[in-house]
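Then we have chain A:
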Amino acid sequence: MRDLTLTTSDQLKKRHAKETRFQWYGRIAILISLSFLVFMFVAIFFRGAGAFQQTKIGLDINFDQTLIDPTGTGDPEIIANANFKPLITKSLAQAFPEVTGRSETRALYKLISSGSVFELGNMVKENPELIGTSQKIWVTATSEVDLYMKGKIDETISQDLRRLKDRDIAWVKQLQESGVIKRKFNTALFNNGDSREPEMAGILGAALGSFFSLLVCFLISFPLGILTAVYLEEYAKKNRITDLIEVNINNLAAVPSIVFGLLGLSIFLNFFNLPRSTPLVGGIVLALMTLPTIIIASRSILRSVPNSIRDAALGLGASKTQTTFHHVVPLALPGMLTGTILGMARALGETAPLLMIGMVAFIVDIPKGVTDVATSLPVQIFLWADSPEKGFVERTSAAIIVLLIFLVLMNLLAVYLRRKLERRW
Partner candidate 1 sequence: MSDTHIVSSFSNDLNQIDSLVLEMGGLVEQQLHNATLALQKEDRTLAKDVMKGDSRINELENELNDVAIKVLALRQPVAVDLRTVVMSLKIARHLERIGDYIKNTARRTNTIAKAGAFTGSLDTLARMSELVQKMTQDALNAYSKRDADAAQAVRESDKHVDHMNNSLFRELLTYMMEDPSHIGGAMHLIFIAKNIERMGDHVADIAKETLYLINGEWPEGKREKEDITSKMILDVDELNTES
Partner candidate 2 sequence: MDMETEKKVVANQAIMTARNVDVFYGKKQAIDNVSLDILENEITALIGPSGCGKSTFLRCFNRMNDTIDICKVSGKIEFAGQDIYSPKVDVVALRARIGMVFQKANPFPKSIFENVAYGPRIHDLAESKAELEDIVITSLKRAGLYDEVSDRLEDPGTSLSGGQQQRLCIARAIAVDPEIILMDEPCSALDPIATAIIEDLMESMKRHYTIVIVTHSMAQAARISQKTAFFHLGKVIEYGETEKMFTTPDNELTQNYISGRIG
């Protein structure tokens, strides 16, 4: 008998040291990657957090009937075409009686976002009874004022180098003193489409564009992908042709996404003349891109359905089709759905192919269907990141946060579906 205690003590120490060392290598690796991730999230969050709040200025606005609807018809068209700017300038003149002169009043008006006239317009359109009354309305301040309020403008640098001059700052301070300038939740970010003015720009258009694209993508890629996977896995004979198809599917999954964009451009836009810049084409292109992923995932799920289930059904005298659709596909469906959702999540974050089919345009309107021109969230991020206005910096981050939240939600949904629907066999 060899002694179990003494002879190995030296080796034992070495071995233990080695094991501990390797464990620490692993921990350090995890720590490094985690810290990158945390750094990214924290940076984006801090930059983007401000965008969820917006500076508003409270003005006493007299909805003067003579200015909005002089004849008192109540016709929405007349109200829509009315000029609301004088309402604001009048109100400002009341608030700042000391400001006179053309350039001064214009500068004062510049504190208010040019989009606020549309806000007022919409307000009146929805509540025509406002006409003729006087209300305290919180109108949106310009991005510059907003940035100043969030402390992002350095007052010490020369006023020639900033757009918000010392005079403007003085007015803002005056407003602050009278308590009519406030930061409120930024509804514009979620309700508006894109805009040249950072304070009016929102992601609703882009989000809906993404939604419609994904809808088209799902409707095309899910049935196609699953039927392809089922046929290849359950019915197709193993021969050269199926081998070739399989190799090509695997290759397609590795094709850079921009190539799919070019394909969409040349086939769907130039050949089929489908409407440019629309979620329809975007969705088709994304579907092409996700198809290989879905097929590969679905096939591996189908393969993981144990053969004993097929044998059991066939042995009972079920036909091939009955076996496949009564047993195999229902068992594989949760997995297929999960694979599809993950594929869609990837498509949601995709920019390059959409650039090629014109979904990169500046689009203010909010799309109402798959054939309306639209852009998508990641493209919107790209566009804002590219914009010179300082106000877009935090909006870019905010849009990224929204996009990340959607991605996380989709992944969670995939996990949930897998947990919930997965069957044991």
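Everything below uses one rule, namely that contacts are C-beta pairs under 8 Å (C-beta built on N, C-alpha and C of every residue); 3 or more make two chains touch, one makes a residue touch a chain; residues count from 1.
The candidate set was assembled so that all candidates are chains of the complex that A comes from, given by their letters.
This is a predicted model, so every value here is computed, not measured.
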Next on the checklist: Contact as defined above, complex as supplied: which of the candidates 1 or 2 touches chain A?
Outcome noted: 2
Checklist entry - Which positions of chain A touch candidate 2 when the two form their complex? => result 237-238, 306, 308-319, 322, 326-327, 331, 423-425
